[in-house]
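Read the structure below first, then the notes.
What you see is the complex with one protein chain gone and the rest in place.
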Amino acid sequence: MSNYYNMPKLPTENSPKVEIFVDDRPVMVPGDTNLLEALKAVGIETPHICYHPYLPVSGNCRQCLVEQEGPRGRMLVISCYTPVVPGMKIYTPASSERVKNARKATQEFMLVNHPLDCPICDKAGECTLQENFMEAGQNESRLRPEVGKNYHGNPDHQFVDSKGQVRGGKHVDIGPRILLDEERCVQCDRCVRFMRSVAGDEQLQLAGRADHTYISTFPGEKLDHEYDLCVTDICPTGAMTAKYFRFQKRVWLLSHTPTVSMDDSLGANIWLDHADGKIWRMMPRCNPQVNRSWLSNTSRMAFQTFSENRLPAIDASAIKIGEGKVAIVLGGTCTIEDLAAARMLKDSLGGRAELFGGTFRAVGKADGIAKSGDPMANRKGFKVMGVGDNNLQDLVKRVSEFETLITVNADLFGEDAAAASPLEKIKNRIALSAFDDATAKKATVAFGIRHWSEVQGTMVNSLGILQKLNAAPTAPEAELRPAYEVLSQLSGTAITCASKAFKKAGEYASVLAEYSYDNIKSTGALLNGVEV
Amino acid sequence: MAECVKVCTGNFGKGAQDIEVYKKLGGYGDALKRVFEMSQFELIDYVQRSNLRGRGGAGFPTGMKWSFVPRNSGKPVYIVVNADEGEGGTFKDHFLMMEDPHRLIEGLIIAAWALGTRTAYIYCRGEFLPCIESLNKALNQAYAAGYLGENIMGTKFSLDIFVHRGAGAYICGEETALINSLEGQKGQPRLKPPFPAVSGAWKSPTCVNNVETIMALPWILQHEPEEYAKMGTPRAGGTKVFCISGDVKNPGVYEAPLGTPMMTMINEYAGGVVGGKLKAVLPGGSSCAPLNAEEAAVATMDYECLASMKTMFGSGAMIVINDTHNMVDLLNVLGNFYSHESCGQCTPCREGTGLLHRILNLIVDGKGHDGDVELMQSLCGGFGGVTICPLSISLGGPVSSYTAKFRKDFDEYIAKNPDHAKPRVQETYRPGIFW
Partner (left out) sequence: MRNHIQGAVQFVANNRLKFDRPAQPIEALPDPAQSLGHVHKAVAQPSAKEVLDKLSTPEVKARCADLLSRYPVPQGALLEVLWVAQGVLGWCPREAIRWAANVCSCAPAHALGVATFYTMYKHAPTGRFLLQFCRNISCSIKGAAPLIKYVEKSLGIKSGETTPDGLFTILQVECLGACGNGPVMLVNDEFATDVENGQLTLKVGSHLTEESIDRILKWCYAREEKFPKGEPVRDVLGGEVKGHGGHPGAPGAKAQLQSSDYAPVSPVLNVKAEVDANGATLTWKAAPEFTKLVVEKKNGASWASVGEPGVKDKSFVDAKGKVGDVYRMISTTGERVAKPSKEATATQKPEPVEKAV
């Protein structure tokens, strides 16, 4: 609620380095940011609940206290709202008993009215409150049972439980995708700030005041926004939970694969959280240049269909490229490696092969959060690799010239059956696809390959950033192979590893030659000379 | 009781709500003429020389506060009069606005001249509807007489004053909370910096001044600043409107010079303690530490003396308590008040004030336990300087000082619980046979 316009300044690689004194030791930290980020940059973690790097500072949790030497002696300040000043003297719990006690006291207050139901809480394991408590909390309650609890809750939802205790709403259906547990809310107002400042639609607000504050939408209205599931990511406690993931999997059983969403040409950075060979959820992965910490619902929920309706792996000898001209159509989710392999195949076929790319789906507008609106994810990659990214109409016009059609990850018939119908005139139709989609059904040979969530590879997003995909071990069949393996095998030079395929791509696109697959950072690399 | 110059309360009981009467009493006259010949800088310097300090509680020098406001920043400068008087024991602004609304308007014209304000707001708490009516009536008269609006009294200076009715939140007396409330948001204090003098209401420079501060300006401009400074103590000039309430014969609003001995205030102005012997005095509203009878005997009512006695002058609201009262009951009242009025922003205040109130309630209900007092003191330690605004300390301070100075009262109450010394059964949760 505070000055809602003060976004935190985050350190960058170009931040000036200044010297400050932490616990009386000189430390070089980024000079243009707040203390919390500066300390983080040198490896000192400060517990915090309300602070989020991509939300305006609210400063209400009072958890990130440090001591600062000032004109009036050592004062407790919140590190999230204290700018770094060269030469400032800071004391952390490592040296200051006062800071330690203050954080412990705040932690105690935080839990006074918070239910202690971690064992049945879905956030347990990734709960900020829990982490802070384990680090700095007070192990034994100092309160007598008679003092009781004053659970936060909407008066409309409050009820008296079987022990006579007044309780807040435990599973409030706050929106189509989110459930709210009012008691677990710690009033950090992250979700309020997210909806107001990032989503631009103030659907949530803290109502009431003092220890009767509760989070609420306008009565009778639901929390419904393309980015509303981000609220469950930033909720530091188990108050807001996503219905799709609620009680599906304990979070400590999940493994995380960092990759890039090929749902949209912004290429939002994501974590694929998987266990038992199955993706359980998709979480945004922070990339300051791309999607910050946000991910749209569409991209996020897409994983639910990744394992459905898959094509089986068949023997590659089933693919027979006959005589006559060959059209190779590459879909938007093809990686740079796939494009390199496709060009190898074209080269091997000589002049009779042509590469086509594009989509029949409409291209929308960027929303400024985590979507560019372009369904053709690797469009910039096509440009970099010299593959047409929008010449499907050309193919449709010249359809009579071709005798073989190879589609790679391109569901032309599924996207627009009417526009794609002339392609049925081509006799030999080979579909390389992860899914048994409309194009695969129309194909003479449907060859199952791996989905983008299961492959190593790279893509260039709409901002010209080269990003790396990692394979989650969730392919339904071990025999399934990435598209570049299949294509390169068809070309006669089999490539079985993404780094080699990327090297090959460097031969076709000089801008990629200066990178090797292994030294692309997790946040990607901005390509030189790619128009944005 | 020495006769004192009445700076703010001079027109009380004279029917000054009417503009004609107010003008006859010297209003809208010399002071404004003098102001309209001054430059902004001269006027601020003039007020600085008068040593006028903010009367809302913090006692910040008014002239200095004004000098912080950047001039010619291209943004409008706002003055907001803080009439959100809600601290227990404070009721001076209520009567000042009821009795002499024109003095507030005249003071605002002076302050607006100093800061170049085009639009000024009077943030009046919602409970004071009669005051708002009185102010609006006065505003209507002032507009009709040409003292407000475009080109006031033939100058190029224009000013509009609006009364903004609050809706019941004590915390809106804090200046940044008040600004948030004026902006149509919840009245929650903002993080500082930026301070309101630089970026306040609608991100423009904003000065928030108490009613009494503004109402002292016409007198200061009618006289010389040194004359005003001379009346008070070296650190703070002028007279102060004291509110005396509680167990005294004549509770009410009294204007007296700063530095008047506390017992003079109680015995001569307010007619002495009734109903018993003096037990304690809260010298500056409900959030300050109490003084017991011995301390009250030597205290004087000014910023320095009270600060040296580890309490505060605040808004000059004395609450006198006689020995028939148990301090635990009063602390419980405060616990109720502050836990009700916490804005719900900072964790220690939001959860802590309610927790203290629950513990106090237990003690008052005869369910107190040994160690409760120490627990409360320890919890108040968690308030110290960690919240955005001082509301948590407004309860933490009294809890610490009441328990320190009147420990006997607490022990008496706790002794009412027959099981007060029974050791607490610590429920432990550790890996058991299930693991």
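Read from first to last, the chains carry the letters A and B; within each, the first residue is number 1.
Going forward, a contact is a pair of C-beta atoms (placed from the backbone, for glycine too) under 8 Å apart; a residue touches a chain by one contact, two chains touch by 3 or more.
Everything numeric in this text was worked out from a predicted model, so none of it was measured.
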(message) Looking at the full complex, which residue from B:Val7, B:Met215, B:Ala236 or B:Val253 touches the chain that isn't shown here?
(response) B:Val253
(message) In the whole complex, not just what's shown, which of B:Asn292, B:Asn336 or B:Gln377 touches the removed chain?
(response) B:Asn336
(request) Check the options B:Lys186, B:Arg350 or B:His369 and report the residue that touches the missing chain. (result) B:Lys186
(request) Pick out which of B:Asp45, B:Glu268, B:Glu304 or B:Asp411 touches the chain that's been left out of the picture. (result) B:Asp45
(message) On chain B, where is the contact patch with the chain that was removed from view?
(response) 37-42, 45, 70-72, 76, 85-91, 93-94, 113, 116-119, 125-133, 135-137, 139-140, 143-144, 148-150, 155-158, 160-170, 181-187, 202, 243-247, 250-253, 282, 286, 317, 319, 321, 325, 329-330, 333-334, 336-337, 340-341, 343
(request) Mind listing the chain A residues that contact the chain we can't see here? (result) 155-162, 166-167, 169-171, 173, 179, 196, 201-209, 216-221, 243-244, 246-249, 276, 280, 304
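Methods note: only the chains that are shown with their structure count from here on.
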(request) State, to the nearest whole Å, the distance from the C-alpha centre of chain A to the C-alpha centre of chain B. (result) 50
(message) Considering only the defined contacts, which chain B positions touch chain A in the complex?
(response) 169, 180, 185-186, 188-191, 194, 203, 339-348, 350-355, 358-359, 362, 367, 369, 375, 378-379, 381-382, 384-388, 424, 426-427
(request) Mind listing the chain A positions that touch chain B in their complex? (result) 1-3, 5-6, 57-63, 65, 75-76, 81, 101-102, 105-106, 108-110, 112-113, 140, 142-148, 150, 186-187, 206, 208-213
